[in-house]
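Every protein chain except one is present and positioned as in the full complex.
Chain lettering (A and B) follows the sequence in which the chains are written, and residue indices restart at 1 in each chain.
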Amino acid sequence: MSKSTLVSTRVNGDAVEFACPADETLMNSLRDRVGLTGVKEGCGTGDCGACSVTLDGRLVCSCLVLSVEADGKEVGTVEGLAEGDKLHPLQEKFIDHAALQCGICTPGFLVAADALLKKNANPSEEEIRYALAGNLCRCTGYDKIVRAVQAAAKDIRKAK
Amino acid sequence: MGHSNKYVEKEFEVVGTRFKRPDGIDKVTGKARYGADATAPGALVGRVLRSPHPHAEILKIDVKKAEKLDGVKAIVTCDDLPDQTNGDAGLAAILENCMARGRALYDGHAVAAVAAVDEQTARKALSLIAVKYKKLPHVTDVDEAMDPKAVVIHKNVFTRGVEPKPSKPSNIAARTQMGHGDIEAGFSEADFIVEKSYKTEQTHQGYIEPHACLASVNPDGTGELWVTTQGHFVFRNVCASLLGMDVAKLKVTSSEIGGGFGGKTHVWAEPIALALSRKANRPVKLVMSREEVFRASGPTSSTSIDVKLGAKKNGEITAGQVELRYQGGAFPGTWAMLGCMTAFACYDIKNQQSVGYDVIVNRPKVAAYRAPSAPMAAFAVESTLELLADKIGMSGIDLRLKNVAREGAKAPYGPIYGPIGIEAALKAVKDHPHMKAKLKKNQGRGIACGFWFNIGGQTCTDINIGVDGTVNLTLGTVDVGGSRASMSMIAAEELGIPYEQVKANIADTGSLGHNDMTEGSRGTFSSGMATIFAAREAIGVLKQRAAAMWGIPVEDVAWEKGQAIAVGKTHNNLPPLSLQEIASKSGRTGGPIAGHNEVVADGAGMGFAAHICDVEVDKETGRSSIVRYTVVQDAGKAIHPDYVEGQFQGGATQGIGWALNEEYIYGEDGRLQNPGFLDYRIPVCSDLPFIDTKILEIPNPNHPYGVRGVGETSIVPPLAAVGNAIANATGVRMTHAPMSPPRVLKALDAAS
Partner (left out) sequence: MRYEAPATSRDAAAILAKSKETAFVLGGGTDVLVKMRTGLIEPDLLVDIKAIPAMKEIKVSDKGFVIGAAVSGAELSEHKLLRKHLPGLVEAANLIGSDQIQGRCTLAGNLCNASPAADSVPAMIAVGAKANIVGVKGRRKLPVEKVVIGPGKTDLKKGEIIESIAVPRPGPRSGDAYLRFIPRTEMDIAVVGVGISLTLEKGFIKKARVALGAVAPTPLLVSSAARAIVGTKLDDAALEKLSKACSDACNPIDDKRGTIEYRTRIAGVLARRTALIAFERAGGKR
């Protein structure tokens, strides 16, 4: 068995260190070593977005990032969206609008939608749909997800 | 205590409103734990070795090198799962599907499995297992498999439903026939006859969460299984049987489930995980990869269907005949039979005949997929209705309304319909603003109907009232889409307390009696019914306690809006006792207050729907886009309208994917070419518009609130709705689903 590499990174603002094989993905390290199971493996090949995280603020699939590549960088997961006991507007709106059924795709959608709204505070329906095209949902037909994102965007704009 | 399940009209306080779901916070914060999210100290990683051949004899499995690899703790083959099925053919098929027994029956069939200390070692161990195969001829197409020249896959399968019993084995596992009247007479009465054949390709439920479990078996025969499942009680029974364990000694806990749609009502690799754990005497975590999910779980059937309809000039259908050929994968199934039951269900056709053939092919064992078998039958029948309408010169809606099934009509499979919602759905469609919306160039509109029976089944529910008056509702039906919210609402409604005072939990198998799976749209119907009855029992106890506290006869106590009321002139001075007050004194009045119910929920109401679909077809490429979509469906009573809408939209979207792009692609070599989300193309967010919904409520007379199952019917109409829309846009009738761009372009070329 090959020797492990030490990875020092920040996850949701907290300094985190772990050792892992050089070919381990960030998705697996987050789930199995850091204990953050909000990141989900739906496919392992970048086709479903359930493992979405941000890397230095950039939306990525954590199944396509090696943990060693996250060394020295900032990782953002769904667990970092809420501030203490205050849910992020996206999280609130997803619940309010019934934008989740089984919920397995929800963490990925929240991270992706948050990344979208940080880039584009007033996205059109089409922009939302294309920005979230990398997140597969099999339960909802996306209707209520798009509405929840629109509602959250509105709230966030109002608060500014 | 007996409870009546008859519908009673009432004004609702909680039911029918839109509360926030109780499991929402865990799911939006990432706290909710699904199948792959559990860990155990010392857990090993399980991985399965699968056949790369669609049909092959397994001559030898050499595990010696793999066993010697450092870090490998157990290897299992079929020898570690001895056949203890005792002549139960269904269980034997499950056993053989879990792990090949001397013969690989499809590309992806499990052949061996390892448990090792980590993923890398497990993968390396698999590569060290040497399997000697002898390839056999294979067949993957349903019609080809019915040909007498095709290789017969099981030499011990003789077609059921055929008299006299055949002497030669066949890939045709069963022939089913149902119907009534005289179709020959019916067709001779017809002024117009239309005949058409259709094909639909195999699709998968496509749940985003792969199958995953954590199994832990002890040398004393006890064990635990954490698993993503639609039915932990059924999983317990099956796994215990296959492993020779006592049912009560295997505790199965259902994790949160990341989608099922019928595909998680069957065990796939769970018995393997248990066998590995037993051999290694350590917990084993086994998670299927996405590729394994496609290759080796349970997709739905691919089909070949012939429809013949005859009608008079006035639109009355005088005869309907359908032959449905469905493949069930490598083992006998009853999928074509289900198709027979649903094909003509929306209509009152006096002379009808449905014949179904269940066929065996070298593909994975077919599992239920949301209204199993109905979408394909509907594609064929609903498309043919349009052809018939065209011939007669009337609109599709009017032809359907002319022949619609009403209360008193006979269903294809025998029973007489009670009050049903198909006529109301069609009328609602006819009047819907969507029907009047203007269509642009290259756009077309199609409508289609759908039906699903919905089931009841065994259900067990507990209500426990805490000393502070908050209520624990313990359910045994897995929550796939938010039913904890609906159940909490029902409990709150019955008890007359605020929704927030109820907390619903899904119990493990050690804590509650048997519950059937969450399938057949039975979750809200059955658990809802059991919840109502359990609540009514709890109210009985609450009334007794109030009576005791007041010292009055219990007959003088009524329960209203969450309070015990002393009725009658003699008790006027007694102020009401709230649930909270009674609960706080429960320790002194007789102990914990609870209500319990076990019921075989019966009388599940049928769900009917009608959809409207607008497509735009790019005639140069054959590509269709959905520009507008409306679902109209009868829910009986919508407990939580948001979640009912969600079921409508989700089912419609799966149907749209099936209609446009989803299919299993097999090569000549019998191997699945697209076992991944890249080339198995489910709809993405940008593929769809908002999906409008209209909930009809025609109460189910066999449920206290009138609830009908809603989860499945919505997947039934879309294939035909899309096909009819494409026909309207292009003049071309598609008979092969999915109606992908190359197929549509080919059809356009042929037509011009």
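FYI, a contact is a pair of C-beta atoms (placed from the backbone, for glycine too) under 8 Å apart; a residue touches a chain by one contact, two chains touch by 3 or more.
Just so it is clear, the model here is predicted, and its values are computed rather than measured.
Contacts of the undisplayed chain with the visible chains, over the whole complex, involve A, B.
Contact with the chain that does not appear here is found for just one residue of A:115, A:137 or A:151, A:115. In the complete assembly, the contact with the undisplayed chain comes from B:674, out of B:442, B:470 or B:674. Note that of A:16, A:34 or A:65, the residue touching the chain absent from this view is A:65.
Contact between chain A and the unshown chain involves residues 2, 5, 21-23, 25, 44-47, 49, 52, 55, 58-61, 63-66, 68-69, 112, 115-116, 130-135.
Considering the complete assembly, chain B touches the hidden chain via residues 291, 620-621, 623, 625, 660-661, 665, 673-674, 677-679, 681, 683-684, 686-687, 740-742, 745.
Operating definition for what follows: only the chains that are shown with their structure count from here on.
Taking each chain's centre as the mean of its C-alpha atoms, chain A lies 29 Å from chain B. Across the interface of their complex, chain B is touched by residues 1, 21, 28, 31-32, 36-45, 47-48, 50, 77-79, 81-82, 87, 91, 94-98, 100-107, 110, 125-126, 128-130, 132-147 of chain A.
Of all residues in chain B, those touching chain A in their complex are 18, 20-21, 23-25, 27-34, 36-37, 39, 71, 119-121, 205-210, 256-261, 287, 289-290, 480-482, 642-643, 645-646, 649-650, 652-654, 676-678, 682-686, 688, 690-691.
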